[in-house]
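Got a structure for you, written out below as structure tokens; questions coming shortly.
What follows is an incomplete set of chains from the complex, kept in their original frame.
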Amino acid sequence: MNQDQLRNLLEQVRAGAVDVDAALSRVRHMPFEDLGFAKLDHHRELRHGMPEVVLAKGKTPEQVLTIARRLLTVSQNVLITRADAPTAARVQENLTEAEYFPLSGAIRFWRDKTLRGTGKIAVVSAGTSDIFVAEEAQVTAEVMGNEVEAIHDVGVAGIHRLLENSSRLMEARVVVVCAGMEGALPSVVGGLVSCPVIAVPTSVGYGASFHGVAALLGMLNSCASNVTVVNIDNGFGAGYVASLINRL
Amino acid sequence: MNQDQLRNLLEQVRAGAVDVDAALSRVRHMPFEDLGFAKLDHHRELRHGMPEVVLAKGKTPEQVLTIARRLLTVSQNVLITRADAPTAARVQENLTEAEYFPLSGAIRFWRDKTLRGTGKIAVVSAGTSDIFVAEEAQVTAEVMGNEVEAIHDVGVAGIHRLLENSSRLMEARVVVVCAGMEGALPSVVGGLVSCPVIAVPTSVGYGASFHGVAALLGMLNSCASNVTVVNIDNGFGAGYVASLINRL
Amino acid sequence: MNQDQLRNLLEQVRAGAVDVDAALSRVRHMPFEDLGFAKLDHHRELRHGMPEVVLAKGKTPEQVLTIARRLLTVSQNVLITRADAPTAARVQENLTEAEYFPLSGAIRFWRDKTLRGTGKIAVVSAGTSDIFVAEEAQVTAEVMGNEVEAIHDVGVAGIHRLLENSSRLMEARVVVVCAGMEGALPSVVGGLVSCPVIAVPTSVGYGASFHGVAALLGMLNSCASNVTVVNIDNGFGAGYVASLINRL
Amino acid sequence: MNQDQLRNLLEQVRAGAVDVDAALSRVRHMPFEDLGFAKLDHHRELRHGMPEVVLAKGKTPEQVLTIARRLLTVSQNVLITRADAPTAARVQENLTEAEYFPLSGAIRFWRDKTLRGTGKIAVVSAGTSDIFVAEEAQVTAEVMGNEVEAIHDVGVAGIHRLLENSSRLMEARVVVVCAGMEGALPSVVGGLVSCPVIAVPTSVGYGASFHGVAALLGMLNSCASNVTVVNIDNGFGAGYVASLINRL
């Protein structure tokens, strides 16, 4: 029952066409989410100005294309994550606005480039092997309306490379830090800046890195108090939350 | 907004005292759970005929006593789980109907002994050390209105002890099996009976039992298709679900 | 020694052709399972009305075909699980009654469609990626004689989609819930319904989902008391136990 | 070498009292952090308006008292975390402004109650056993200058209790969610609100909760994109980051 139906019902009550008991019963049994709840969801949509997001993994190139086409009719910006090369090729052949980012597998339709974030988001990676995750965070933050400062290859074993970038870091309103192996970079960055730091463990490493678990544990135990953590390789999630914070 | 308030509103609409837009707005913003949802919960309460349950762990004896007193005014049967001896003493001194089961730490007020389950629930333990969990399952199932057949110390390394009890097992409508160490008993019981088996890993064991993890994994990997599993030492949960099944 | 042989022996004893000591010795050494035990197994077969089940994984298409052919001579319904496309093709070319479900890899021969379950079984999935497991549960429950209500893509991060289906859930006699990632759905469903809930963790997710371990642990620690758990991706087991419960 | 010393040196260079090579050498060897870096740290201090924080665990009551006394001479607000009762008693006897929160073990000196956060921070707990962590988050957020909305005991197995609080949640600018056992609450809350959610797994539970690991994994795998995670029981960290976000 949507608003129109409810209004209709109330008008019938007013007009005497439906008696109170019948109306009571129909209101009591209507799916409650059709009332305030749907509005709530709509409200969220508006507030977010959020692009539609599609996870390509597990879908055929054709399916991704179809979904993308449909979403582009309702949303200015569309983000497809974790697409392989054939999927990207299929999409780009048909939809000329598609940008493809091969490291992360992101495909982006970025038609509304309104800046919605107040300041800059810094996206930092420890090594060049971590860029595939940082790129996903950057692409996400950008398509959500943020200016992104990308700082790569500033791992903790060469601390001066990081320190050279400290002023760029300190200008950011929120920082995303992607690191594999020992995952120590968020702690050092967290000590340099005073804003929130979102740490993304990456699956980069071998042996006792356990596909990102070592980095994940390191980040969860960070001695810097301004660090929170997302799942291994979850660049999208980090870029998403950074965008929400930067809009505040 | 409860039903009376909603009826009131509808009557005001009918009488023309409230116009449709105002009514629409009030209905749309009313907390949805005051409608069908609350009813839903009430319905569950009735259907279960479920005793009130209190987890004593982490509460003082005085707190447990106070809670128990209050619950006894609204519910015929009350079950307190994981109570230590001082708590039990405090409760029994003041509330004479309290039964205490020291192995499991259960305290039971069983005033309504109506049988609600259709058949028998068998509660089986592998070794005498597992009885503390089996007892919790049994006490729970009984207070929820079931006849319980307790079969103890029938671990798989002495298979004939189990087989001697096969007819008692086959008469049950649902079986709860508690086992620590290798947790093999549910698989064997599952092969003997044709009804649902609820497996409860216990923390009994040492070394590579990892406080019940070995038993838990064994049960999750049971080659008997009629076995489902609850958390380590969760005799209460097993007794609860067994009761739900036995009421069907 | 089967019943006929035993009867024969007893008749020889009666006739004096075999003396008591010799008979005693033969009875004592006969394999005990030829007596009551075999009967017991037969009893189970009857009671279950259970289809024959074959695990295709690890078998060649030809082997699966041969086994299916043989089983169809003794059983109305046959269920083959985890078959890949070539196996399904081979089976369907030769056995026209075979239905193939490519998501779950199930092949079903459903000739006896007698309803054996009392009510409905709801099979719920959190996301579209979890449907491959939910489908296995549904196919299993159906071929065992149950009416199944499938409710997909009602994950907890969009709670209103689940709530919209609450009346369908509440009508079920037992609910199977399939979820990967954080595995939270069974707890929410468990709170909505008053019947048994069988939770199936799926291997859907990445990083710290550890191929379904995160979901498994979440389900084992459910704060809803009516939840039991089966192995990761074990849609078959969940459908099987749900069927047993629904027959009670 | 601080700024005054550096100015002095430069003036001596200008005055010809120190030649360029000597000055070069002294500048090159001065600890670099005495330059911009120290300023940076000072800057952070100002920007944060952050109280001094002491971890009481592992310190004697006397040590905690001494540290608290000293910090109160330089900072309006002081927060002591994880103090036991004897420590709290020792501190309160001597420092009358000390508030003690026995559940979390926090001791707070809150002399400057300036609001620094823009909106409200909601601190949510799944069960009453999780409040010890939620309290630490609340105490931290308050002493850092935020208005806190505390919402307790709204675990997912009774979803209507959470939904009743949805408007309070939606008014928050950032939400902290504390949950043990399956840790599902942040996903549901994350779906209801459009702001950042900081999830805190608690060590509440038993058996396969593995002292908070099940909840931690659940939260890391949340299907809600606006969720980030801190360490098990780290209410302080969650309150700290929430405060940083709320100041933006």
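Lettered A, B, C and D in written order, each chain numbered from 1.
One rule holds for everything that comes next: a residue touches a chain if its C-beta (ideal position, glycine included) is under 8 Å from a C-beta of that chain, and two chains touch if they have at least 3 such contacts.
Here the structure is a predicted model, which is why all the values come from computation and not from measurement.
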| item | value |
| --- | --- |
| Given 4 visible subunits, total identical subunits the whole complex contains | 8 |
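Quick note on the criterion: only the chains that are shown with their structure count from here on.
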| item | value |
| --- | --- |
| Chain whose average C-alpha position is farthest from chain C's own | D |
| Same-residue or different-residue interface between chain A and chain C, half as cut-off | different |
| Chain centre separation in whole Å, for chain B relative to chain A (CA means) | 40 |
| Chain centre separation in whole Å, for chain D relative to chain C (CA means) | 50 |
| Multi-chain contact sites of chain C, meaning residues that touch two or more partners | 163, 192, 207-209, 220-221 |
| Chain D contact footprint on chain B (complex, rising order) | 31-33, 37-38, 41, 58, 201, 203, 211-213, 216, 231-234 |
| Footprint of chain D on chain A - complex, ascending | 40, 43-44, 47-48, 53, 118, 166, 170, 173-174, 192, 194-196, 198, 216, 220-221, 225-231, 236-238, 240-241, 244-246, 248 |
| Interfacial residue positions of chain A with respect to chain B in the complex | 3, 6-7, 10-11, 13-14, 16, 19-21, 23-24, 27-29, 32-33, 35-37, 39 |
